[in-house]
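Take a look at this one; I'll ask things after.
For this view, one protein chain was removed and the others were kept in their places.
Moving on, here comes chain A:
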Amino acid sequence: MLELQDVTAGYERRAPVFRAVSLSVAPGEAVGLLGPSGCGKSTLARVAALLHRPDSGRVIIDGTPAGGWRHRAPRAQRTAFGVVFQQPRLSADPRLRLADLVAEPLRANGRSAEVTETVRKLTARVGLGAELLGRRPHEVSDGQLQRACLARALVLGPRWLVCDEMTAMLDASTTAALVAVVEEYRAESGAGLLAVGHDRVLLERWCDRTVQWGGLGASLTK
């Protein structure tokens, strides 16, 4: 169970983006979070993935409270999340070739031995041709780069997936392909999903349950 309890977060202590938001995702469940732009959905997604320290409130992962945020979070807790961001351009290090981009989490965890095999399997799964793996981010399209970013999010076999407007920059067919990859992974691993977006039609078809931002008990501050 991934639980966010009474989370208040933002970028300035005196003016948080949202106050006292609670949300939970059961293992294997897909939860869609709908909300207008600027309401704090992305910030909430980053808090859920332990990437942003909330001003107050708790995040509980499978019964264990988060041990910290960003680097201070225990590695096992951090890597339990696979995160896909809205803009592939910004979420890919411009210097890494796509193969290295996907392999980076394995190398960071001292699992370099598995790189060749895992990268081959995962890139095939997300539909990246072998000829693209030697290219750098500026040499591929947004859709291709987002496929690589999804492969990177899946490479450590996370128990939770956080997709922050994953498909906002993509065309319909790439969107369908990436959602299918996420669903296939969830079906075989039983991972939970928190999908953030403002596309109601997509999220309602994709997720078991969609939550409107206002229904979170959130009191918006702006």
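Quick note on the criterion: a contact is a pair of C-beta atoms (placed from the backbone, for glycine too) under 8 Å apart; a residue touches a chain by one contact, two chains touch by 3 or more; residues count from 1.
What we mean here is this: contacts and distances are computed from a predicted model.
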Protein name as given in UniProt for the chain not displayed, "Secreted protein", "ABC transporter permease", "Cholesterol esterase" or "succinate dehydrogenase": "ABC transporter permease"
Sole residue of A:S56, A:N109, A:S141 or A:Q212 that reaches the chain not shown, by the stated touch rule: A:N109
Touch with the omitted chain, as defined above, among A:K41, A:R78 or A:R159: A:R78
For chain A, residues in touch with the removed chain: 46, 49-51, 70-71, 75, 78-79, 81-83, 85, 87, 90-93, 95, 104-105, 108-109, 149, 152-153, 155-156
